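Here's a slice of the assembly, chains where they normally sit.
Order of writing sets the labels: A and B. Residues in every chain begin at 1.
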Amino acid sequence: MGIIITVNGKKETIEENTRISDFLASKKLNPDKVVVEYNQDILNRENFENSVLWENDVLEILRIVGGG
Amino acid sequence: MDDLFELGEKKMKSRLIIGTGKYSSDALIPNIISESGSQVITVALRRIDFDSKTDNILDHIPEHVQLLPNTSGARNASEAIRIAKLAQAAGCGNWIKIEVISDNKYLLPDGFETIEATKALVKDGFIVLPYISPDLMVAKRLEDAGAAAVMPLGAPIGSNRGLRTRELVRILIDEIDLPIIVDAGLGKPSHACEAMEMGADACLVNTAIAGADNPGTMARAFAKAVQAGREAFLAGPGATSEFASASSPLTGFLE
């Protein structure tokens, strides 16, 4: 059974017990190159492995881009 | 002995800060950095788009360069603060360009919110560089708030219109005891050169370089123009006069 979370403003269904590190891996994202806001709090990289996603969690996954 | 630009406890030779937006490919950026000689480079923060594979811009920025993330997209102080902290967490360090904008046509900054964000972020240990309208009282409050510099606009962002605000920028230069970095609107090297001749401490340029047919050459041109303007400021220009003054001896031999 999956759970539904919100990632960058869109609903997404993932498997239960997915850790954030797993989720990033599933998206082929290098954890060193992103910043993650987890339910409005900034999550340190060292906690990506510890943090398990739950129903209705909200993730913002951002990266650095060109800007002026 | 050397004329170094002090900003946020750094001392730098370069007085040209460049932005990294609007390039067709991030792969162009190393060359732009190299041609510009810039030691401070602005970046932005954006949601990842899972549908499009994209480069990581940080892979294109050399280690020795100081990153300057901006808070582009923030419409008020709290959003700016949130973005600043995310940028820090993303590995950009503790420098932040505050940009709080709610006007989408001219992208003019909001002085009130900018001051609030600056106060909060200075307390949190950031080196804060606010982008502002050239308003003296806003600049004074930012000085009091602990900003590391003020960055008045020359013209609307991306407009390439030049140093249209010279009347007000000259007053900031005269009255504010912080580095003055002219940001936004500078469209040609002569605009940046003039800003530096007036006594600005540095210029920030993005669109004029990124939008040139040949950005690398334009980056080099801006670098030289900024140096030229700075050196002219230091060299102490002569006075202007209403009339002519001969540069060759006129007392001729011809009768």
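Structure notes:
By definition in this document, contacts are C-beta pairs under 8 Å (C-beta built on N, C-alpha and C of every residue); 3 or more make two chains touch, one makes a residue touch a chain.
Values in this document were obtained by computation on a predicted structure and should not be read as measured data.
In terms of the labels on screen, the copy numbers for the complete complex are A x4, B x4.
Note that in this section only the chains that are shown with their structure count from here on.
The mean-CA centres of chain A and chain B are about 34 angstrom from one another, to the nearest whole unit.
Every residue of chain B that touches chain A in the complex is listed here, in rising order: 19-23, 26, 29, 42-48, 50, 54, 56-58, 69-70, 72, 85-87, 89-92, 157-158, 204, 206-207, 210. The touching residues of chain A, when paired with chain B in their complex, are 8-9, 27, 29-30, 32-35, 37, 42, 44, 60-68.
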